[in-house]
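Removed: one protein chain of the complex. Kept in place: all other protein chains.
Let's turn to chain A:
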Amino acid sequence: MTALGELTRPWQAMSYGFLDPSAKRELRRAMLKAVAVPGCQIPYASREVPMARGWGTGGLQVTLTLVNPGSVVKVIDQGADDSVNAVSIRQFVEKVTGARGTWDTQEATILQSRHRIPEERLREDQILVLQVPNPEPLRPVQPNMSVARQMHADADYGRLWLVLYEQIVRSGRIMQGASYPAMVNDRHVMTPSPIPRWDLPKLNMARHLTLLSAGREKRIFAVPPFTRVEPLAFADIPFRVEDHASLVCHRSGVTGFFMNEIPQAGGDSRHELSDSHFGIKAIRRAEGEAVEIGATWYRNGAMS
C-alpha cells in the first residue's frame, strides 16, 4: 500500500515565489487572456499576499508568477528604487524567489512600478508590471462595476469624452493629471494606472510587454508589444504631457525629463529627476565613471 508520505513532496513552509501553483496557474491564464485582448480588464481571484491591499499586491502577484531564479527584478515607487514600499516589495521578491534585485533599468528583466515608467527605453526581453489602484477608467462616470463592464462591451465611452470636454469648458484646458485614459488597439479604453501623462506615450507601439494588475480590485489588463495606445483627445485640442521639458535637475544638471518638485523655504522650488537611478547614473557619468545609460524615450524634452 502507498504510504501517505510517498504521495506528497517534503513539507516546505512556503511554495516557490510564495503563491501556490493553483494561484499561479490562474494568473497565467488571466495574463494570456489579457495579452490576447489588449486593454480589456480580465478578472482574477487575486490571492492575499503578505502585504496590505493597495500596496502593490496586484503587481506583486504578477511578478511572483513571472519570476524565476534567473530573473533580475527592479521595483520602483514614484520612480525611486529606494522608496520605502519599493524596497519592501523588492526584498520580499528576493527572499521568496532567489531572484536578484537591481536598481538598473537596463539590467532588469522584470520591472514592477508604481506611478512611473523609467526614462530609459525598455526592450523586447523586459516586462513592465504596473501596480494599479483602480483598473476602471469609467469609475468616475459609472462607479458600478457591472454597468461599467457592459459599457466596455458596447465600447460606450461617450461619457469619458464628455468629462474631458467639461474640463476644457470649465478650466480652459484638459485637467486630467495622471491616469490619463487611453484607447488601446482601437477597442478598449484603459487607465494606464496613475503614471503621469509624460509616461503615456511610452506605451504606444512599445517593444516591451506591459502588464497592469490591480490586486484589490482583482483585474488584470495588458499592453502587448507593438500595440497602439492613444490618449483620448480632441482633433483641435491635442493631448499634452506635463510641461517638464525645460526643467533642470538640481542634482545632476540633466534636463528634458519628468521631475519631482521640491518646495524650498524661500518660496521657490527646485527640481530633481523623478527616475532616481537614471539620475544616479547621470551623476556618476558626470563624475567620470564609465556608466552605461540606455537610449531614452524622450530626447531634448520631446518624445522621439
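Annotations for the structure displayed:
Just so it is clear, a residue touches a chain if its C-beta (ideal position, glycine included) is under 8 Å from a C-beta of that chain, and two chains touch if they have at least 3 such contacts; residues count from 1.
Rule of thumb we're sticking to: contacts and distances are computed from a predicted model.
Between the listed names "Phosphonate metabolism protein PhnI", "NitT/TauT family transport system permease protein", "Fatty acid synthase subunit beta" or "Carbohydrate ABC transporter substrate-binding protein, CUT1 family", the UniProt record for the complex's undisplayed chain reads "Phosphonate metabolism protein PhnI". The missing chain, though absent from the display, is touched by one residue of A:Leu32, A:Ala45 or A:Met205; that residue is A:Ala45.
Looking at chain A, the residues touching the absent chain are 14-15, 18-20, 22-23, 26, 43-50, 52-55, 57, 77-80, 82-88, 91, 114-116, 133-134, 136-141, 143-147, 160, 163-164, 166-168, 170-181, 191, 194-198, 216, 218, 236-238, 240, 242-244, 246-247, 251-252, 258-261, 268-269, 274, 276, 279-280, 283.
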